[in-house]
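Structure provided below as structure tokens; questions to follow.
Here the complex is missing one protein chain, while the rest keep their positions.
Our next item is chain A:
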Amino acid sequence: MILISTALVNNFVLVQFLGLCPFMGVSNKLESAMGMALATTFVLTLSSVASYLTFHYLLEPLGLEYLRTIAFIMVIAVVVQFTEMMVKKTSPLLYQVLGIFLPLITTNCAVLGVALLSLNRQSSFMEATLYGLGAAIGFSLVLVLFAAMRERLSAADVPRPFQGAAIAMITASLMSLAFMGFSGLVQV
């Protein structure tokens, strides 16, 4: 239920409008979008687990809850660094394709958003993990589909004032309209 809710009904990109920067930035090519989707899925899930542990076993006992934003940013940065090293070792090709975008996951607002929002939901450890995974699946799904859509749009006869980012934004808004159809699917 949490999976469906975060992946579809409250999709982070199209319904909550978080993580729009990589959504617009990496969706030019389907291949790099897929790599980015995989990397982000990994980072999101891991960072939501790590930030849960940090909050409940480090910040709370010390009474430092007000430091959570900074602490989460640091946790996310560490996870991203770890992912970057791992991708570099295991798949140099993917590393080359992703290039600058891999370290940029750190600044993906969806990653921090997931950590903070799952805290607000007072969720258990398992729920927090699923929340991160669901958000990641939703993000990946939308990113990959949007990338395929943009490849097609690059061949379309778009009026000049609307070419490039403008039509991409309009497409994203229509996709968001379609995602409204999922509202009310799961009550969370």
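A few remarks follow.
Everything that follows uses one rule, which is that a contact is a pair of C-beta atoms (placed from the backbone, for glycine too) under 8 Å apart; a residue touches a chain by one contact, two chains touch by 3 or more; residues count from 1.
Everything that follows uses one rule, which is that contacts and distances are computed from a predicted model.
A chain of the complex is left out here; the name its UniProt entry carries, from "AIM24 family protein", "Ion-translocating oxidoreductase complex subunit D", "Aspartyl/glutamyl-tRNA(Asn/Gln) amidotransferase subunit B" or "Branched-chain amino acid ABC transporter permease", is "Ion-translocating oxidoreductase complex subunit D". Among the residues A:28, A:69 or A:96, only A:96 touches the chain that is left out of the figure. Check A:64, A:85, A:126 or A:170 against the missing chain and you find that the one touching it is A:170.
Take chain A: the residues that touch the chain left off the picture are 30-31, 34-35, 93-94, 96-97, 144-145, 148-149, 151-153, 156-159, 162, 167, 170-171, 174-175, 177-186.
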